[in-house]
Structures are given as C-alpha cells and as structure tokens.
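A selection of the complex's chains, in situ.
In this document, chain identifiers A and B correspond to the written order of the chains, with residue numbering beginning at 1 in each.
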Amino acid sequence: MSIRLIVTGGTFDKHYDELNGQLTFRDTHLPEILQAARMSEAIEVEINQLVDSLDMGPEDRQRVLESCRRAAEGRIIVTHGTDTMAETARVLGEAGLEKTVVLTGAMVPYAVQRSDAVFNFGFSVAAVQLLPAGVYVAMNGRVFPWDNVRKNKAEGQFERAGSDAANGAARSES
Amino acid sequence: MSIRLIVTGGTFDKHYDELNGQLTFRDTHLPEILQAARMSEAIEVEINQLVDSLDMGPEDRQRVLESCRRAAEGRIIVTHGTDTMAETARVLGEAGLEKTVVLTGAMVPYAVQRSDAVFNFGFSVAAVQLLPAGVYVAMNGRVFPWDNVRKNKAEGQFERAGSDAANGAARSES
C-alpha cells in the first residue's frame, strides 16, 4: 500500500536562517524524518512548494490539487502550513477525488525543540492507510473531515467548525 | 473518544545512567512526548511496569492484560519492548477483549538521536482511533494483526509471520 507525500512547507519545514535571524525555507526535513521513522511501507516524497501557507494563493492550492490528481498512489499525505490548511482541504475535498488525502502540519517547526511535527507525521501515516477515500485534516491527535474543521488561532488548535467551541469538556483530560 | 496509554517500558523509555554507563529505566518519557504532541484528545497515562521486554515473564504479560481488561476506555495503546511485543500481543489477542489495543515501541530510545519513538507513538494514536476492536502491533509505519506478526531481528523490522520474508519487494521504495 504505497503512499505519496506531497510537501508544501508550512511551519513544519521552517528553517532558522542565521544570517538574517528569520524563519524561512531552505529544504524539507522529511527525508531526515523518514530515515528515523524506520518505515517499511514504500513512500514517495514530492516537493510541491515550500511556502508559508499565509502566502498561498488560489493557484498554489490548485498546484496541490493537480499533484493529488496526478498521483499514481491512492493514499496521499500533504504537509501544509496550519493557517490555511482548512482552506486547501476544502479545495481538495470539493474536487471529489477517489483517494484518501490527509493534510497535516506543525505548530512548532521540526527543527525547534518540543515540535509536534514528527508526532503529527506519524499520526498521518496511520490515518492515510486506515481512512476511507476522502479528504481529512490530521492535527492535535484527531482526524477532521475537510468540511468540518477550522483552526482556533487563539488556542493554536484545530477543532470542528461547528461544535467544539461550545464543547470545552472534550479537550480536558479524562 | 478517550484513550488509555499503558506504559511497560521497553527501548522506547530507556534512559542513560551516567554513573554506570548503562541503558536502564528511571521513568517514562510519555508525559514529555504528550506535551509536545499538542493532543486535544483526552489520554490517560498508566505506568504498568518499566522493564526490558526480554525480562518479561508470563505474570508480567498477565499484568498488561489485566490493565486492558480493567480499563474504562475502549481504545488502548501499550508501549512495549520490541523483542517480545509479538508474544504479549498474542496473550492480549487470545483474551478476546472487545477493545482496540495497539502495541507499539521503538528500536531507538526516545532519549537518543534519530529515535523512532515519537513517530511510532503518533502512528499508534491514529491507529487506535481508526481500527476496529482487536489487538494490533504498530511498528515501521504498518499495522499488523496480533496473529500474523514477528520481529525480524536481523533487519530490526517487524513483518508478517508468514509472507514478508519472501516478499522483499514490499519493503523497497516505490
């Protein structure tokens, strides 16, 4: 069951540029992450773009959609910035692909201490194999369908578009 | 959908003891991992034992089974040493629990560079939510049913008990 990994950048892959002191993009960290992961599943890495998702325009989301369409694999992970992940999920979801597409990302860059990047990536590798065809956002240890997800920017967490705000109990420890 | 996390130690949680230069157990790293993971799902951590799985006897596996039985949650992750993970999976599988139980672990300790621990844990958090009732081993980015899994010690990888040895192609990159 081979998987395609479409890389678009986002906080996940941000890199610290020591000359200007900014977080920017240079390359993807996914090959390094894959090596540590010791996966025996085949996985094909494709760098689609390396951008902050706040800078993505409609044509950038189309480019992600085209990669998903073109892919020989029926199982696709897209790494993506969190700020407009739900928007790209909507573009992919409305396209009605007969594939399982899981978007994931990170709130803290892989290259920074206490990042959520590797956890989220591992989560997505299971999710993409086990979910039926459809488009999903996988963040915060949860799977969200593309048409019912939003980022709560104040809390730095994803939630259902309708219900979670009124449903704080679901987020408390059992 | 709350999850119980039963910790048994294994390579995943090995700690370097600087006074004797040995890898040993002191505490679990799971709380630190959970904090970085930014999960919004409720997860209950239970330290069942902290041992090398080569040192586990039948009564130790029974203690894991008892924790699974007693758990209020229907979704359980067990962190476990890799050497006898398949054996414990068999004990849990034969007990016919009406729960989803996912065993995972690590080939390289969490506390060591280039560990697979966080990837495997993230993978398991998705798997335990998406798989039907049953007992599974989740390693190397794959899900194995408890009655068809073994560790290939020469390669340091899990494989199906019957077929994978003759099926090297499945492990090559696409």
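Here, a residue touches a chain if its C-beta (ideal position, glycine included) is under 8 Å from a C-beta of that chain, and two chains touch if they have at least 3 such contacts.
The shown structure was predicted, so the numbers you read here are calculated from the model rather than taken from an experiment.
The complex is a homo-oligomer: 2 chains are shown here, and the full assembly described by the structure file contains 4 identical copies.
In this text, only the chains that are shown with their structure count from here on.
Chain A and chain B carry the same sequence, and matching their CA atoms takes a turn of 180 degrees, rounded to a multiple of 5.
Centre-to-centre spacing of chain A and chain B amounts to 25 Å, using the average Cα coordinate of each chain.
Listed in rising order, the residues of chain B touching chain A in the complex are 2, 33, 35-44, 73, 107-108, 114-116, 118-127, 129-131, 138, 140-143, 156-159, 170-174.
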